[in-house]
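Note that one protein chain of the assembly has been removed; the remaining protein chains are unaltered in position.
In this document, chain identifiers A, B and C correspond to the written order of the chains, with residue numbering beginning at 1 in each.
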Amino acid sequence: MIIVMQRGSSQPQVQAIVDRVHELGFQAHLSVGEERTIIGVIGDERYLTEGEFTLMPGVEKIVRILSPYKLASRDFHPQDTVVPINGCSIGGNRVIIIAGPCAVENWGQLSETAAAVAESGVHVLRAGAFKPRTSPYSFQGLGEEALEMLALVKEQTGLAIMTEVMSPEQVPLVARYADILQIGTRNMQNYTLLHAVGEAGKPVLLKRGMMSTMEELLMSAEYILSHDNNKVMLCERGIRTFETYTRSTLDLSAVPVLKQLTHLPILVDPSHAAGKSALVPALSLAAIAAGADGLVIEVHPHPEKALSDGPQALKPAVFADLVARARLVAESIGRTL
Amino acid sequence: MIIVMQRGSSQPQVQAIVDRVHELGFQAHLSVGEERTIIGVIGDERYLTEGEFTLMPGVEKIVRILSPYKLASRDFHPQDTVVPINGCSIGGNRVIIIAGPCAVENWGQLSETAAAVAESGVHVLRAGAFKPRTSPYSFQGLGEEALEMLALVKEQTGLAIMTEVMSPEQVPLVARYADILQIGTRNMQNYTLLHAVGEAGKPVLLKRGMMSTMEELLMSAEYILSHDNNKVMLCERGIRTFETYTRSTLDLSAVPVLKQLTHLPILVDPSHAAGKSALVPALSLAAIAAGADGLVIEVHPHPEKALSDGPQALKPAVFADLVARARLVAESIGRTL
Amino acid sequence: MIIVMQRGSSQPQVQAIVDRVHELGFQAHLSVGEERTIIGVIGDERYLTEGEFTLMPGVEKIVRILSPYKLASRDFHPQDTVVPINGCSIGGNRVIIIAGPCAVENWGQLSETAAAVAESGVHVLRAGAFKPRTSPYSFQGLGEEALEMLALVKEQTGLAIMTEVMSPEQVPLVARYADILQIGTRNMQNYTLLHAVGEAGKPVLLKRGMMSTMEELLMSAEYILSHDNNKVMLCERGIRTFETYTRSTLDLSAVPVLKQLTHLPILVDPSHAAGKSALVPALSLAAIAAGADGLVIEVHPHPEKALSDGPQALKPAVFADLVARARLVAESIGRTL
Partner (left out) sequence: MIIVMQRGSSQPQVQAIVDRVHELGFQAHLSVGEERTIIGVIGDERYLTEGEFTLMPGVEKIVRILSPYKLASRDFHPQDTVVPINGCSIGGNRVIIIAGPCAVENWGQLSETAAAVAESGVHVLRAGAFKPRTSPYSFQGLGEEALEMLALVKEQTGLAIMTEVMSPEQVPLVARYADILQIGTRNMQNYTLLHAVGEAGKPVLLKRGMMSTMEELLMSAEYILSHDNNKVMLCERGIRTFETYTRSTLDLSAVPVLKQLTHLPILVDPSHAAGKSALVPALSLAAIAAGADGLVIEVHPHPEKALSDGPQALKPAVFADLVARARLVAESIGRTL
C-alpha cells in the first residue's frame, strides 16, 4: 500500500502517518519527490483497510499494490485448477459444454432436452429448479419437484446436473441433487449464500455479476475458497453497458485476463449475454478461441413455448450443429471438445 | 404489447401470430405500414412473456407498452405513500434524515454517535449489525450483539432504528429489533430475501442496485408490495459507471423520475455514492433540492478509526452543520426538515 | 510515478529499471516489500509515458501519482477563475443562467425566445447555428444566416451570445459573432478544434464528453489553456450509463469534485442530460444546491414545433417560474442569481 501525501503536507503530518503504520505492525518507507511525498507501507496489505489512513491530515490518496484476493490468485497457486465432475473434468485441455433449458418446466420438456443434449456428446445438463425472476408475476420454477426430475434424468442419461441455488437455506436440498451448484449473476455478492456453498463442499459455478469487476468476481470466489472448497469455476455471462441491442455485453477479454490472474477454470455463457439465440453460435466459437474452458448454453426443444428465456435458447438441431463447429475451433487452437 | 413483423413477412406468418394472440386470451389489432406490419396485442401484457412471440417466424421485435409493475405504479395508486416510523413519517412534506455509522463497532462508538445524531434533530439511527463486505477478510459485523446494543440505544435516545438484513433466515431476528429493515444494493434482486421482508410486514428501505435500472428497482419493490406490505421506501445510492473518481455516480435524476412513476417515498444516500466525506454535503443539499423525501448519511465520531467505510463518514460537528444548511435548502423549496 | 515489480522479479531486472529512470533524467527510489519491490520515480511525471517501463522485464504495473494536467489544476492556480462575459462574470458568487433554443430556426422563434429570456433576468442567450446531429437526415442548422440573426438579437436585447463551433475552419467565423464559443459533448476530444478555440482567445464553454471522465475533461481544458486562453468554463451535461429512462445520467458529483480539482468555473446543462423537460426544474435546483456556477437551459416558445430537441425545452412561462425558484435555492446557500 502506498500513501500519497498532499502537495505541501507538513513534516509532523508525515510523521503521524509513519507512527500509525508502525503501530499497526507494518513498516514505513519514505520517498520524497518534487511535488509529493509518498510513504510505502510494507507488510501484507490485505489485512489493512484504506480507511486507516485516508482521513489522516495531509493524505491525498491511497494506492493499493497487491490484489486483495489470495487463495484465488495465480501468485499463490500457479497451476491450473481442474475440477472433476462425474467422470469428466473442467479446467483441463478439453473444452466442456454444459447445456440445457433455462428452467425445468415438465418431464417431457426436460427428458426431450436431456436426450438431445446427451446425443450431442455433452456431459453436463443445466436446468433451473429455483428461478430468480425480475417480475413477481413470472414463472418462479418448480422447486423440489424439478430437482426430483433432474435426479431421474441423470439416472437415465448419465448426464451430470448443474442447477441454481438462490438462498442459504436451499443449499442442503439442492446439494443432494446437483453435481454443480450454480450461483447466479444477481447473487455473486450474496455473501451468506457464498458462505453456505463454500461449506457444502460441492463444485460451484460462480457467475460474474452483471455489474461486477473481475476483481470483485475473484473476491467472491475467495469467500468460497476460504471454506476449503477449492472446486470453484468462474463464468463470464455479460456485463451491463450502455449498449441495448444485446441483453448484456459479453466481456470476452475476461477469459485471457482471468487466466492470468487466477488458477480457476473459466467458462462463458453466451446465451444470457446475448439474449438472442441468433448470436449464440458466433459468441460460442469466439469464447473457445479466446481460451474458455467451457460453455454454458441454453437449449430448449420448443423455445417459442419456453416459460422463461425462450428467445435465447437454441433448438436441439442448431445446438448439435454448433457443437460440431465448436469442435473444429477447439482443435484449431490445440484443444479437444 | 406490439409485435413488429420483419420486412417481407408473409400473410400466413401474420395470421399465425394473430391466432396465437387469440389463443392466449388477448385481442390482436393489425396495422399495415409501408415497410412493416405491426400487430397490437390488447389486454394486460404484464401476464404475457415476450418469448411467446419473439421466436415465431417473421417476427422482428416486440415492444412493451405498459410498465411491468402495477402495485408500485402511480397509475394505480396516485396519492403519495407516507410511511409512519416511530412518531415521524417518511414521504410527507417533511424531509427526514437517517444517520449513523456504517457498522455497530462497540457500545462507546454507537452511543456517542447516537447522542450526536439525536442532538442534531434526527429521528432515525442507521447502523449495521450484519455487513456485506467485498472481502472475506474484512470486518463482517457484530450480528445479534449489535442488535442488542441498538435496542438499548433506542431506549436511551428514542431514535428509531434502521439496520440491514442480508438473508431470509435473518429476517425474524432483525425484525424484532429494527423499525426499518434495510435491503442493501447487492441484495436488490435477492428475491428470496424480498419475499421474506415482504412477509415480515415491517417498513423496508430498498436500496437501488448499483447496476439496476429504475424499472428494475420498481420491480423489486413490487415483490415486497405483492405480500401486502406497502411500507416500502426507495433509496438511490449511486450507480456504477465508467467514472472512477467517485465510488459510484449518484443518479439524482432518479428522484424526479421516481416521483413520476411511483407513489413510494424516495430517499438518497450520498455517502455510499460518493465514497468520500468531502463530497457528502454538496450532494445532500442537491438531493433535497431535487425533491428527495429524505437522506441516509453516514456519521462516525472517529472516521479514521472506523472498521468500515470511514472515508465517507462525517464527523458529528460537520454533520450538525450540514443539517442546518439542509434545513435552509428544504425551506427554500417549501418543505421542512 | 511508481513502478511495481512482479513477485519474484530479479535483481538485474530491478537494476535495469533504475538505470532507465536515470537515463531519462529522473531519480529512482527503491522500496523492497514482502511480496513486491516498488520503485518510485522522482521528477515531473507529466513528461513520462507509462510505456517507458510497462514492457520492461519484471514489471507488473505502473501507478501514476500526479494528475496529468497542470494549468487546469487547483494545485497550480489556487484561486477561482472568474470569466467576464459582456458585463457579467461567470465563476464568482453569482449563479449565471444561459438559456435559449437548441437551434436558431427563424427570426420569429429567435427573437421571441430572446425577449422571454431577457425578461427573466438572464444575461446570456444560447442558440445553435451549426448543429451536430446523429442523423444526416435531421435539420443541421442555418449556419452563417443564424449567426447574423444572433448579432441582431444581441443588438436589440443586450444579451451575450453563446453558440457552438463544430470544426476548426468555422472558428474565425463563429468567433466574430459569439461571446462564448461552445464545444459540444461529441467534440470534447476533437483536438484540432481545441487548438483552434485556444488560439481564438475567446471564452469557451467546454462540455464534458458523454463518456469522458472528469480527468479527461480537465485534459481537454488543458489543450485550450496551453494556448494562453484562460477563459475556459466546464459544463457537466450527463454521462452515458445503462439507465435508459433519461437520455444521459446527470453526474452532479462532478460539481464538488471539479471544484476541488480545478479553478475553472463549472456549469450544468440539465436539459441535454434529462432529455425530458419535466425533469429540468428539479435538476436545475439540485445543480445550484450542489454548487454549480451556472446553468445552461433550453427554452423554446413552442417546443412541440422545435426542429431539434423540443422534448427537453421549457416554455418561457415555466422557465420564468424556474428562475424564481432557482433564486431562492441560490440564496439558501449564500449565493445570488
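Everything below uses one rule, namely that contacts are C-beta pairs under 8 Å (C-beta built on N, C-alpha and C of every residue); 3 or more make two chains touch, one makes a residue touch a chain.
Given the structure is predicted, the values throughout are model-derived calculations rather than measurements.
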item: Option touching the unshown chain, where C:Ser9, C:Ser73, C:Thr262 or C:Ser308 are the choices; value: C:Ser308
item: Full-complex contact with the absent chain, from C:Val21, C:Met166, C:Val323 or C:Leu337; value: C:Met166
item: Among C:Gln156, C:Thr192, C:Gln260 or C:Thr336, residue touching the chain not depicted; value: C:Thr192
item: Selected from A:Leu194, A:Met211, A:Leu267 or A:Leu307 as touching the chain missing from the view; value: A:Met211
item: Touching residues on chain A - with respect to the absent chain; value: 211, 213-215, 239, 241-246, 249-253, 255-257, 260, 273-274, 278-279, 282-283, 285-291, 325, 328-329, 331-333
item: Chain not shown, touching residues in chain B; value: 2, 4, 7, 29, 31-36, 38, 40, 42-44, 63, 65-66, 75, 211, 240-242, 244
item: Hidden partner chain, residues of chain C it touches; value: 46-47, 49-56, 68-69, 132-138, 166-170, 186-187, 189-193, 209-211, 216, 219, 222-223, 226, 240, 277, 303-304, 306-311
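We adopt the following convention: only the chains that are shown with their structure count from here on.
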item: Whole-Å separation of chain centres (CA-atom averages), chain B against chain C; value: 31
item: Chain centre separation in whole Å, for chain B relative to chain A (CA means); value: 26
item: Rounded Å distance, chain A centre to chain C centre (Cα mean); value: 38
item: Contacts with two or more other chains, residues of chain B listed in rising order; value: 211
